[in-house]
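Here's the structure, in structure tokens; my notes come after.
The complex appears here minus one protein chain, its other protein chains still in place.
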Amino acid sequence: MKDISIVLCGEAGQGIQTVENILVSILKLSGYFVFSAREFMSRIRGGSNSTEIRVSDSPVNSFVEKIDVLIPLDSKAFDHVRWRIGKDTIIIGEKEFIGGKSKKTFEVPFIELAKEAGNKLYANTVTVGVLSGMLDVDFDRVKYFIRGYFKKKDRKIIEDNIEAAKKGYEIGKDMVEAKGIDFDLKKDEKAKEHLLLNGTELVSLGAIAGGCNFISSYPMSPSTGVLTFLSQQQEEFGIVAEQAESEICAINMSLGAFYAGARAMVTTSGGGFALMVEGLSLAGMLETPIVIHLAQRPGPATGLPTRSEQGDLLFALFAGHGEFPRVIFAPGKAEDIFNLSRKAFDLADKVQVPAIIMTDQYLLDSSFLVSSIDISKLKNKKYFVKTGKDYKRYKVTKDGVSPRGIPGYGEGLVVVDSDEHDEEGHITEDLDFRTEIVDKRLRKMDLIKKEIEPTELVGNKNYKTLVIGWGSTYYGIKEALDRMDNKNMAFLHYKQVYPLHPDTRKHIEKADKTIVVENNATGQFAKLIKMETGIQVDGSILKYNGLPFGVEEIVGKLKAILKKEDK
Amino acid sequence: MKDISIVLCGEAGQGIQTVENILVSILKLSGYFVFSAREFMSRIRGGSNSTEIRVSDSPVNSFVEKIDVLIPLDSKAFDHVRWRIGKDTIIIGEKEFIGGKSKKTFEVPFIELAKEAGNKLYANTVTVGVLSGMLDVDFDRVKYFIRGYFKKKDRKIIEDNIEAAKKGYEIGKDMVEAKGIDFDLKKDEKAKEHLLLNGTELVSLGAIAGGCNFISSYPMSPSTGVLTFLSQQQEEFGIVAEQAESEICAINMSLGAFYAGARAMVTTSGGGFALMVEGLSLAGMLETPIVIHLAQRPGPATGLPTRSEQGDLLFALFAGHGEFPRVIFAPGKAEDIFNLSRKAFDLADKVQVPAIIMTDQYLLDSSFLVSSIDISKLKNKKYFVKTGKDYKRYKVTKDGVSPRGIPGYGEGLVVVDSDEHDEEGHITEDLDFRTEIVDKRLRKMDLIKKEIEPTELVGNKNYKTLVIGWGSTYYGIKEALDRMDNKNMAFLHYKQVYPLHPDTRKHIEKADKTIVVENNATGQFAKLIKMETGIQVDGSILKYNGLPFGVEEIVGKLKAILKKEDK
Amino acid sequence: MDAKTYDMGKIDIAWCPGCGNFSILKILKDALSELDIAPSELVMVCGIGQGAKAPHYFKANVFNGLHGRSLPPATAIKAVNQSLVVIAEGGDGDMYGEGGNHFLHAIRRNPDITHIVHNNMIYGLTKGQASPTSLEGFKTPVQPGGVILEPFNPLAVAISLGASFVSRAYSDDFEETKEIIKKAIKHKGYALVDLLHPCVTYNKLNDRKWFKENTYYLDDNYDPTDRNEAFKKAMEDEKLPLGVFYINKEKKPFEEQLPAYKKNKKPLYEREVDFEKMKVLIESKKS
Partner (left out) sequence: MDAKTYDMGKIDIAWCPGCGNFSILKILKDALSELDIAPSELVMVCGIGQGAKAPHYFKANVFNGLHGRSLPPATAIKAVNQSLVVIAEGGDGDMYGEGGNHFLHAIRRNPDITHIVHNNMIYGLTKGQASPTSLEGFKTPVQPGGVILEPFNPLAVAISLGASFVSRAYSDDFEETKEIIKKAIKHKGYALVDLLHPCVTYNKLNDRKWFKENTYYLDDNYDPTDRNEAFKKAMEDEKLPLGVFYINKEKKPFEEQLPAYKKNKKPLYEREVDFEKMKVLIESKKS
């Protein structure tokens, strides 16, 4: 086995995420490739949550259904993930939680051992120990990491935790040695050099790299992490981060900030985005740039607040009254999350349009190994100009972009207006000019198209079956196709969903069959393709229960479609 | 000439609308077919506004560019409508306003005459008199009408006004007799029996007929009239009409009202609708019916508040996070405004979805003659049920509609929830059920499709060129085709834009050429057609300067396209 | 009526063990049972948040709407059917943050509803950001340097707007809080209960000890009809007074003043469109 999936399952508040954080780091530092993903309920304590940690000797980046090692932390855990438990699943835990005894179940009295080490609260550290032992991690590394992780705690607590880890570690070792569980994973020095980053961190770092120095937002899962991250970097990076009283305040603040010379963003989820729609339209009219991070979760309304979906695509595309250009990114690859979050600021500023970055809970809460993020060549262009006396904010230009002044920089006055306006920015009822300025605004779409992100084609270029995905499904579909190893198949991924890449038609026409995989119920990307190309794709694989696709599921559904075809 | 267009142009506050109101009524009561439309600036006094009154001996219902008689009421008026003045335009007014002297200009000292009658404020009544005289109205009718119109005023004022009208009337008569201006319009008893209604009244009456007894809204042009109308009928028809503190309050109030057993609506325009988007998504999730009157005006943002556009189609269609069914009407014919406003309540209630009625400033502010509105057979079905002890608000049913209980009616408890919920309406994280209830909600789309409004095909069924329109362009396109009298052409009008009628493809495929006419810049209906059918129409005629299409303009642009074709 | 009437049976309550919301739930059930309000005539309207989940643990009609938006539907529900008892419930973020504007204007309308705000001085459900009522200097992941905004004083604002019933209570004071809630429900008109409670998971500053040390009850002979006095009391922040701060019995409830009820007292759902009147109205458009 060269790729194992460890799942921790228990109640909110039991510390699953602590185990995940520690373990993932330790494993990476030991030379394993790791990936982790979380699913959890909308509650602070109780319920049933789980985290998957994949460990492999080559890069892995997506959620799989299968569980190789399950650590059930309460009595509900077994049932919660029962559908993912196979006959080979190794189950390790307290006697009452492991669900019957078999060759593959191993009783480990975590709490008892923790108590022995000093406090039952250390049970999580015992768990870390067990898994470290099983996975052949050097115990010194565990020790060292625990020291760092708990460095703000009392020495006694630190030592007790090390003791707890040690107890677990020995059990883990023993399982490999005495019980013959051997994962046969190779370590790779390269993994150590990788960065360990989750989607939230990638968005946030991309934003900082893009010059973001203002964020106003209202907390909303799964988008809040970006606000938290930037809030904590306020002093370091000179960022103004303000928790607004509502999403409406948030977007209007950010527009004010961008107007006055900041690079501003908001982070929100569907319901909050809904409240920002009037502000989005304002951005279109003012031609004040803005970056919106739209972290999707299942709707309608409050829906499933802590779950994942790709259900807001067409909403994001057409949100806002009236007509104005926009750009929408939907990264799926870890590097792209960073790159496009950065690019969003550049493009929004350059073309003076709203740039939307669409992610989702799955993407944001997953941790990836990224080989590197090269910022050495980055430089942010300042697109605003120093104004002269006769400055006109909305000068009609060939490409539609009017040089953007900011107040207080230069002699000119910067007048922006939500009403239809003349070149100076003052209210107008000149209806001929109305047509002219609408055209001017819409012309910017051409500039946006010039900077369009290429799609990524994975697999055989002479495909017969083309699988299409966008956003967070990138790794899942890619791995599914890798597994299927079908020479007739290829995968086309869109990291920018609007404007749609002009090669779309060409790609689809080349295929005998095109299947779109998306995490929603109505096949929104397929609709978008049809709206843009007129082509009705042949099939859609949809999922909308709040969970991301598992690799096996994609494989299964693709095979089913292809098989049907054969008949 | 059998159809004349009279245009009054002047400043806001000069009383153009009073002249329009009186004149249109008097002309109708005299047996003429009339139509009127307004364009005005977003200000209370000053500026340049105009009203067109078409008078004809057969039904007329749309805006034409040409002006047969112009009454300029200030010095800016002439310039304001200069583009519509032809060599045959008769211009009547104060010396300084009529723009040079020619055979077709007639100096009438309105103010002087008004002063003679008692007060310069009666100048408008003089104008009414002149036009009545020119159009061969019986002066007794004028007298009688003025008495009624001013009935709350002093007797002296009434008599003075009659005197003012008389002075004008004689001038008008004289123009016909001495100056040889004869419009040769025939009177028709049928016109007298018609109802004179503007778009706002038609929406409001339709709503009342549909059982609307709750409206909460925030003022916003051009939607406010419906709130005003219903506010004034509160006592008569038992309507709760509340001016909300914001559009967000408005839609959430209305949802509460519908939940508790009222039939509720909101009326708003693009910017206000933008603020309602979260509430719209809530309606989708709660499955609480709601009717939304979306009165379009040019955007983005505040745009041109008092002008007209059809720019919110795709926004309305995809507004709201998450996925849920909806229905969108876009009446264009006067009767349809009434019928569909009524139907919106029935269908929203029956299928438990949001029903959106899309209109625009042009449609709402235009006055139409309607032969009759037959309400004798109307009966509103009450779709809610008396609940039993085990009542479950979200029972999963075959057609997706769960019987809707209301609180306090029956023994059951009615629990509605913005979170994903179980059949009882309580929060759930059962992800299998999530899929089931999403399917249940989306299934209602089939019911909506069953009740879809037919499209209206005008002209030759064996057309070669098909012109498509939706909403308020109905009469304009129809008249354009009438004028073109081209046997190869037909006009297909959509009064329901979503779901799109399934015959769309058939209709388009039958044509050699399909042209969509719409009042926006990006061709939204054409996009919708493409999204639904995959067909790219051959051409679009777009207008987005804030004015509706004039009949001549449609004729001209259609001819240009057809001519190009010939080459 | 037995307080058990409102019990949901065996359900999974999503609050943290020790959370003040449990007491609130129990107090509310007791208060309602003592007032003899049947679940079927009761409508609980709530938004989104930990406190806003309460209606799901209750036998009642429930309208669980959007975060911040419970007052508009609550007002409307009462306006549409006056025989219902309507309670709007939610957290401090929900009611004073996202929903602040509705708070202002609901007070101006004065519908006969009870407004219970689960005020834990934090955003619980979204994992511990500052709420409008968080104290200055309070540190959270989003306010790492501490809150710099002045805390929102809901009582002072309500009094300044002439709310007809204004009170503050504390979740752990079972009897006192029950009495306050009963008074609020019985009050004809808008009644605010700003209900302080500990969030044991995220608010480590305003814990049970803090509440005990920083609250006291208004004197027995405190006169709640004097608005200026009430304001002064509401301004106190050394120690937070508990009890009924202000009552104005003169104000008429919103729904009773609606023209729709002038000639007809029936709830709207029992009515039919008067098509005869409509005919007359339509006919009037002939001239």
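For reference, chains read A, B and C in written order, and residue numbers begin at 1 within each chain.
Quick note on the criterion: a residue touches a chain if its C-beta (ideal position, glycine included) is under 8 Å from a C-beta of that chain, and two chains touch if they have at least 3 such contacts.
Quick caveat, the model's predicted, so the values are computed rather than measured.
Visitor: Who does the absent chain touch among those shown?
Guide: Missing chain, whole complex, touching shown chains: A, B, C.
Visitor: Pick out which of A:Leu23, A:Met175, A:Ile248 or A:Ala274 touches the chain that's been left out of the picture.
Guide: Touches the omitted chain: A:Ile248.
Visitor: Based on the whole complex, identify which of C:Ile148, C:Leu205 or C:Val280 touches the chain you can't see.
Guide: The one listed residue touching the chain not shown is C:Ile148.
Visitor: Among C:Lys212, C:Lys232, C:Lys249 or C:Lys266, exactly one should touch the missing chain; which is it?
Guide: Touches the omitted chain: C:Lys232.
Visitor: Return the single residue from A:Tyr32, A:Tyr259 or A:Phe273 that touches the missing chain.
Guide: Looking across A:Tyr32, A:Tyr259 or A:Phe273, the contact with the absent chain belongs to A:Tyr259.
Visitor: Please give every residue of subunit C in contact with the chain that is not shown.
Guide: Per the touch rule, subunit C residues meeting the hidden chain are 96-97, 99-101, 104-105, 107-110, 132, 144-145, 148-153, 156-157, 159-162, 227-228, 231-232, 234-235, 251-252, 254, 257-259.
Visitor: Touching residues of subunit B against the unshown chain: what are they?
Guide: Those residues of subunit B that touch the unshown chain are 13, 41-47, 218-221, 224, 227-228, 231-232, 234-235, 241, 243, 245-246, 271, 301-302, 305.
Visitor: Against the chain that's been left off, what residues of subunit A make contact? List them.
Guide: Answer for subunit A: residues 25, 29, 148, 192-197, 201, 205, 208-209, 211, 213-214, 216, 233-240, 242, 244-246, 248-250, 252-257, 259-262, 264, 278-279, 282, 286, 373, 375-376, 378, 380, 382, 384, 406-419, 425-427 touch the chain left out.
We take it that only the chains that are shown with their structure count from here on.
Visitor: Give the chain pair, either B-C or A-C, that is connected by more C-beta contacts.
Guide: Taking the two pairs in turn, the one with more contacts turns out to be B-C.
Visitor: From the mean C-alpha coordinate of subunit A to that of subunit C, what's the distance rounded to whole Å?
Guide: That gives a centre separation of 37 Å.
Visitor: Which positions in subunit B touch two or more other chains at once?
Guide: Counting only residues that touch two or more other chains, subunit B contributes 248, 278, 282, 286, 418-419, 427.
Visitor: Hunt down the residues of subunit C that sit against at least two other chains at once, touch-wise.
Guide: 14, 48, 66
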